[in-house]
Every structure is written in structure tokens, then in C-alpha cells.
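Dropping a structure here in C-alpha cells format, bear with me for questions.
One protein chain omitted, others in place.
Then we have chain A:
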Amino acid sequence: MVKFSISKGRYTYTHDQKYSCENVDIHHIILKSSRANYVFVYTLAVLLLASALYLCILGEKSISIVYYSVLFDIFLVKLLLRNPVKKESVVIMPAFGVQLETHYMSGKIIRCFVPIDKILKPVLVECVTPVTCYWTLSLMIRGESEMVLVFKSLRPPVKMLVHVWKALCSATDIKEEALNTCTTNN
């Protein structure tokens, strides 16, 4: 049952409750596949092959130039059209943990589970690269110096990240309150 959904550009965010248990929260970020990428890469490959053939037949160069261009084409296609990501999900099970899933176009799913007591805090961080600057949602893990990225391949806009961040905050806060009440009772 889809509770909430927003869409911006190529990214769509949905918040749903697949399971009857009301506590389990699932947040998806879905990437709309773009045909333009494929068209561009294959056109480039065809152009490269065509120019190699031209050089070979009319320019009277050796046939090895065609072999090399075919190899280079395969390498280019593999590099630019690597296993694309279809969807990334966050399954929040409040007293248990958070499961991070990456769904690929080929049907492969990679899952990563983070126990709730390992999570110190979910944070929204600005990442600066030499060419751009973007927001990411990360989990600070107890005892580790590296943070765990919630969305590893996709870069959704910050408006969508805020909803997931709030849900993660409330899940970790509940756990902290439970811990505190346990310690005061004992």
C-alpha cells in the first residue's frame, strides 16, 4: 500500500507498507531508465566501427585497425552501460535494524543489513567533489570511522532524502528511548 510518493526529474520516491505489520517502513527511490544513454553509446560505437572500416577499405590501412576498433567498442559499451541500477530501497524495522537494498535492471538484488544498535545517528551530509556538490544520507556506525551510505548508487534530490532521514531518526530515537528506560528500570 503506497502511503506517499513524490517525483522529480528522473527520480521517484515512494513510501509504502508492504507488510501488514505497521511498524515496518519501506522507502524506495526509483530511477527512470533513459533511452538516450543507450542511443548515444551505440551510435558512438557504430561511428567508430564505420570510420575504422573506411580507413581499412578506402584508406588502404591493415585489417587490424577494424579488430582494434571492435575491441574498443566492446570495452566502451561495457564501461558506459555497466549494470544499471533500477531502484534502491530502505526497509526500516524499528526494533531490529535497517536493510539497504539495491535492485539492478538485470534482476540482481544486493542487500546490506545494519543492526539498529550499531547505528549512532543518520545524517544528511553535503559531499563536495572536484566538479559538483550533492547531498547524501549516511548512517554513523558505532565503532567505525567510515559512514555507511544509504543510497550507494543513486543521487536523489534532498527533498526525498529528508523523508527517509526523518523515518530513520524516529526509528533510532525509539530504540534510544527504550535503551534509556531499560537502564533506569535496572
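Please note the rule applied: a contact is a pair of C-beta atoms (placed from the backbone, for glycine too) under 8 Å apart; a residue touches a chain by one contact, two chains touch by 3 or more; residues count from 1.
To be clear about the criterion, contacts and distances are computed from a predicted model.
Trainee: Can you work out the missing subunit's protein name as recorded in UniProt? Choose among "phosphatidylinositol N-acetylglucosaminyltransferase", "Cdc23 domain-containing protein", "ATP synthase subunit b" or "THO complex subunit 6 homolog".
Mentor: Listed in its UniProt record, the absent chain's protein name reads "phosphatidylinositol N-acetylglucosaminyltransferase".
Trainee: Who touches the missing chain here, A:Ala36, A:Leu58, A:Leu79 or A:Val128?
Mentor: Residue touching the absent chain, from the options given: A:Val128.
Trainee: Please output the residues of chain A touching the missing chain, sorted low to high.
Mentor: These residues of chain A touch the chain that is not shown: 126-133.
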